[in-house]
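Before I ask anything, let me first share the structure, which is written out below as structure tokens.
Apart from one protein chain that is not included, each protein chain of the complex appears where it belongs.
Chain nomenclature is as follows: A and B, assigned in order of appearance, with residue numbering initiated at 1 for each chain independently.
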Amino acid sequence: MYVAVKGGEQAIDAAHQWLAERRRGPKETGELSVSQIRSQMRLAVDRVMTEGSLYDPELAALALKQASGDVVEAVFLVRAYRNTLPRFLYTCPLDTRTMTIQRRISAAYKDVPGGQVLGPTYDYTHRLLDFTLMANGDAPQGPEPATEPLEACPRVLEMLNREGLIEGPDGQTEQSPGNQDPEPGDITRDPLSYPADRSVRLQALARGDEGFLLALGYSTQRGYGRNHPFAGEIRYGQAAVEIAPEELGFPVVIGDIEITECDMINQFGGNQTEAPRFTRGYGLGFGQSERKVMAMALVDRALRARELGEELSTPAQDEEFVLSHCDNLDSSGFVSHLKLPHYVDFQSELVLLRQLRREFQQRSEQRSPSSGQVSSESKQESEA
Amino acid sequence: MTTTAQTMTAVALDGLCDGFADSTHQAQQVFRRVLAAMAEPGTVHSLEPGNAPAPLSSAAYQICLALLDQETPLWLQPELASAAVVNSLRFHCGCGIAHRLDKAAFALITANGDCSLAAFNQGTFEYPDRSATVIVEVRGLDAERGENCGEERSELVLEGPGIRQQRRVRIDGFDAGWMQRLADNHALFPCGVDLILTCGNQLMALPRTTRATLIGQEH
Partner (left out) sequence: MSTQLANSIDAGGYNFAYLDEQTKRMIRRGLLKAVAIPGYQVPFGGREMPLPYGWGTGGMQVTATVIGQDDTLKVIDQGADDTTNAVSIRRFFARTAGVKTTELTTEASVIQTRHRIPETPLQAGQILVYQVPIPDPLRFIEPREVETRTMHALQEYGVMHVKLYEDIARHGHIATTYAYPVKVNDHYVMDPSPIPKFDNPKMDDSPALQLFGAGREKRIYAVPPFTRVRSLDFEDHPFEIQRWDESCEFCGATESFLDEVITNDQGGRIYVCSDTDYCRQRQHTTPKKQEAYP
């Protein structure tokens, strides 16, 4: 006797309960606190903030805890929460020139004003599992780090710009400090439309999936849209966030956020009328997110191909392809939706497929009455 | 990030009229009636009676409260742009006042003004949704009844999506000039503006898809 599947509600409740147990793990192990995650899993927290598009280390840590460490799931939790927050004001543009530096390197010059500051980085660690972390959790004490973080140091690309060797940050050829940037777009308010301007592209990339951008950025290094990048400068530290309420008439600082910024120096252009100069790509993320901002800078530069008069032939240069597939809420949602029931559509396909096979068999029988057998691998194709 | 709620400075605004007492639910109710009106052109829908800043009708005011905000520049026909109207809409909706017709997302006009619909944003073939929505204050609205109305009431036959075969309506104040404007607007499909007609607390919509003819002049 067949009984239709019922009780979806109880099934969902039971699944959630089970999930909660699995998230907590065995009771003998200590519960992971949000502050532990925030301070000891900070790079995961930074990624969740960047792709979650919300600067709040505590909520990002909570999301990681709730998501059992699944970063994409945590990003989703943060985005869904962010979406319910009212907007009171827009901040002034961040001035990263005045940021407090914790780490700052340039691969273009041996030394630069302000110096090369290694800061907290995995870069020169030997990737050997450190079993002392497993034993007692205490890392061996290293030398005292530099006590005072560096005060504002000039941007490397600005020094190049002064010489006219590189285009301005906005892609303008003439250095024009008085020039006001155009009002940036906002993809969280207005859906993407193509062609998208650079502010909109950068916003999409900043929220975009690190893995996806990393692969695309990598592809440009391997010849798929090669643009000769040099890491002009990567800086990580605290930048002041300012607002300028109309009734005050001047900006006030409301707090500091940690950011990572990447200026990439790229292949120079130029023609009969314009002197050759380097071009640039830009990346910015919350917290310490170097891999992300470097990948972002490579893709940003690749996406400027049209504007710079380059031939469009590779995935990383394809604005619609990159922007419409870089968001991991979009991609993970749509891939995972294949888990939802599709049996009505599948039934529709079955009905047609059986009919087509019946007709195929009839035709075969008419063609050769003696061998009416149709092999099960007969070449039937149907639209997926 | 730390944010502080916007504190409204208590300024005496000339003729400021109340907004919705319960904005969530009242806005929803008004929207549903506008949606029903747009979905079935020529049907008349009544909103809850309410105050409105003179000279606006209550229906026009409520539609603005429900649909306008800082993202929707509004163009006001000068006769309607009283201090009370401008202040009330600015205060409750936060909408900017458009100074050019073609920059407006919404417009408030009266049927006896000589405002050309073609001057508003018509949308483009790629993005016809970007066209303006024009709220027209009329002197009277009637759907399929009121045979003995005043002589100046025009009886119209409507056809198009949302209408089973035909619908007859009477619109007080729509003259031959208006019939031409409606016809021109309809001919632009998929571009063109959409009209919401208001009178007292009643409303009716005539989207760009609706074909309107005066009775006695059809075909």
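As a convention for this text, a contact is a pair of C-beta atoms (placed from the backbone, for glycine too) under 8 Å apart; a residue touches a chain by one contact, two chains touch by 3 or more.
Because the structure is predicted, anything quoted here is derived from the model rather than measured.
Across the entire complex, the residue among A:K110, A:H337 or A:R367 in touch with the chain not shown is A:H337. Of the candidate positions A:L43, A:A275, A:L312 or A:L350, contact with the hidden chain is made by A:L350.
Although one chain is not displayed, its contacts with subunit A can still be listed: residues 2, 4-9, 11-12, 76, 79-80, 82-84, 86, 188-195, 320, 324, 329-330, 332-337, 340-345, 347-352, 355-356, 359, 381-383. Residues of subunit B that touch the chain left out of the display are 6, 8, 19-20, 22-25, 27-29, 31-32, 34-36, 38-40, 66-72, 91-94, 105, 124-129, 131, 133, 161-164, 189-190, 194, 207-209.
Convention: only the chains that are shown with their structure count from here on.
The centroid of the Cα atoms in subunit A and the matching centroid in subunit B are 43 Å apart.
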